[in-house]
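To keep things clear, I will list the structure first and then write my remarks on it.
Note that one protein chain of the assembly has been removed; the remaining protein chains are unaltered in position.
Right after this comes chain A.
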Amino acid sequence: MTQKLVVIGAGMASGRMLEHLFDADPDAYDVTLFNAEPRGNYNRLMLSPVLSGDKTYDEIVTHDADWYAANGVTCRFGERVVEIDRARKVVVGEQGEVPYDKLVLGTGSNPFMIPLPGHDLEGVIPYRDLEDTQAMMGLGDTPGARAVVIGGGLLGLEAAAGMAARGIDVAVVHIMGHLMERQLDEAAGYLLRKSLADKGITVMCQANSKEIVGENGRVKALRLDDGTELPCDLLVMAVGIRPNIKLAETAGLATGKGIHVDDRMITSDADVLALGECVEHRGAIFGLVAPLYDQAKVLASTLLGEEAAFVNKEVSTKLKVTGCDLFSAGDFAEGEGREDIVFRDPARGVYKRLVLQDNRIVGAVMYGDTADGAWFYNHIKEGTDVADMRDTLIFGPAFQGGGTADPLAAVAALPDDAEICGCNGVCKGTIVEAIEGGAVDLGAVRATTKASNSCGTCTGLVEQVLAVTLGDDFAMPAAQPVCGCTDLTHEDVRRLIKSQELKSQPAVWQELGWKTPNGCHVCRPAVNFYLLADWPLDYMDDPQSRFVNERNHANIQKDGTYSVMPRMWGGMTDAAELRAIADAADKYGAAVKVTGGQRIDLLGVQKEDLPDIWRDLNAAGMVSGHAYSKGLRTVKTCVGKDWCRFGTQDSTGLGIRLEKLLWGSWTPHKVKLGVSGCPRNCAEATCKDVGVVCVDSGYQVSVAGAAGMEVKETEPLVNVTTEDEVVEWVTAFIQLYREQAKYLDRPYKWVAKVGLDWVQETLGDRAERAALVERFEISQSVYRTDPWAAEVAKSERYAPLANLMLEAAE
């Protein structure tokens, strides 16, 4: 006798399962199919092409009315299932009961809606079904329509790209640091963000939504926790899914995150089976289609009494957005015994990374060129030993079995008129001619031909031309790279950040071919400084790329406590400030030290007390002294002509003016200034990074002194007659140092490299000097603030995450 099968949910998994079932034995079951949506099975994955207009709904229907009729399926579409009565073996629908011998649950998942204030306003939707898609499509008819998508995962980005293709102004808000963080690493996420930006989509990462603002019950804008407001006519939440287990739970089936099933897809009730996004199998839940199709096959076999077992395999992901070619498969986290093979072609925007373990590929991420994705995915699944093809593995199947490529051979094969340096239009023939004429190193080639003299990206090519032309006579120069993460020098990195307009750390790692996923303790602080110095308005300072003192705005001591030093402008203080310092010393048990920089250090403060002591000092009108920073430290002054019988100018006033102008700025290394009121030089200005000595006729400005491991007198920069000129020259000098010097070079080291003549010549140009001052002011519009006041607001960061001291010992 034909058995009765009831299926709840006409999704992609249950549709595929029915196909397998009818193919194997069309008469085994009499099937009733419930679906809450008022339609049958369509390919949910293809909703994105429908949204973007590449397909129509009719094209994505997988099973139409004829198919159900031909297979004798009783369709109860648009009808909800009220409950399952397992004792009587009946499914209770809104329109009546249906008895079953076997029951299949394919209830799918529900989109997760973040319970932000305003999430129930009209115009706030998930991206799940045809209705949602139609809502987004409808918006495209309104000129000037705006939408916000919360969630930078697969679904959110497809929604954003689809709406953008319909002319809607879209912003994506993502809480994590980079897009699709589950499938992509930072480098690929950066490239994806770049191509979405090219499509006119605004992408905001590390953005926390705070509330949805409405008007007359309809969504009007999304407000972020930093106060930014993004106006929108539609807000799409695509932040994830939750298995829909309500029906199963009510029926008393075993559930966890999803409905528990065994390898045969059977639930805790032998006559009830389940598959798709609603199930939990060995702790795993499912959101991608490949494993669901495997489940469909297994479940159909189980229904027919055949042995079959579901195995959860590695899955791969592709994003269905035109022009964003990305591929991700397997596990690509770093780890012990894991090795990376990374290929980057910055000019074409290509990034490929393979993760190897024990000579097997365990993960692959690709962006820009995903043609070989399937081939790599196959090797991941098969666990192929790739030891023999490792050298050429990253180039894909086309390069296997061939000889090793010789980069020099490629350069040798170039014709004489091939362009090597694009900036200056220098071709290979010109360079070869110069080399044969005696220019036998990079510097000489640069000097005679201008090749590699501008942006520098062709330096490697020029060196190869040298190697090919000179043969064994050519020794590759051993320039000191920043660290093991790159072959580039600090100077190269600085030049390329400017010339290629790189404005984020992932951009630097990708475009400059970093060999590690996210740098190391040597390059990260340097790159962080270069970015904030060159792009103050675009780049946001990254505390996680700073050394401890700069991250905690205090100096760590050998016992793990900190020293706290408030600023004393030009070394001046007053009774009220001293009282506040004394109170703080008492309250936090600090030792008190008068420093060489004319201020007072409080030593021995516990980390968790830092926000409190800052709050106290702030309340007395004091701000951070930046005694911990690669930035402006102090301006040491003498009392000047207000008090001193020898004083020629107001040295204290000038010192305070300079300090108030320069404080908060980040520099390649620390910067100390001194201003003395007469040539007796009580402020010891002539061993500072910048020293000013006042004389009767005006001011002597000198630079590049040192009084540390090396002691060095400053060298005269310029003599001027007014305070304003002093301020202009000093500011321009500091900005030039900020823009040009290598990270951790004090000014005296930098000046020794570039030459004082060059510095004088550059600053001597009135227009250049003014431009430097202007750029410094732009940067200071961001950084001339008290970091202590800002950190007090984040005080929880300074406390331990948890205190388990009181937990009972076992």
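One rule holds in what follows: a residue touches a chain if its C-beta (ideal position, glycine included) is under 8 Å from a C-beta of that chain, and two chains touch if they have at least 3 such contacts; residues count from 1.
As a working rule, contacts and distances are computed from a predicted model.
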Choices "Nitrite reductase small subunit NirD", "histidine kinase", "Anti-sigma factor antagonist" or "Carbohydrate ABC transporter substrate-binding protein (CUT1 family)" - which one is the UniProt name of the chain not shown: "Nitrite reductase small subunit NirD"
Message: Which candidate, A:Leu45, A:Cys520 or A:Leu537, sits in contact with the chain we can't see?
response: A:Cys520
Residues belonging to chain A that touch the chain removed from view: 176-177, 181, 185-186, 333-336, 516-521, 524-525, 543-548, 551-552, 556, 558, 560, 797, 800-805, 807, 809-810
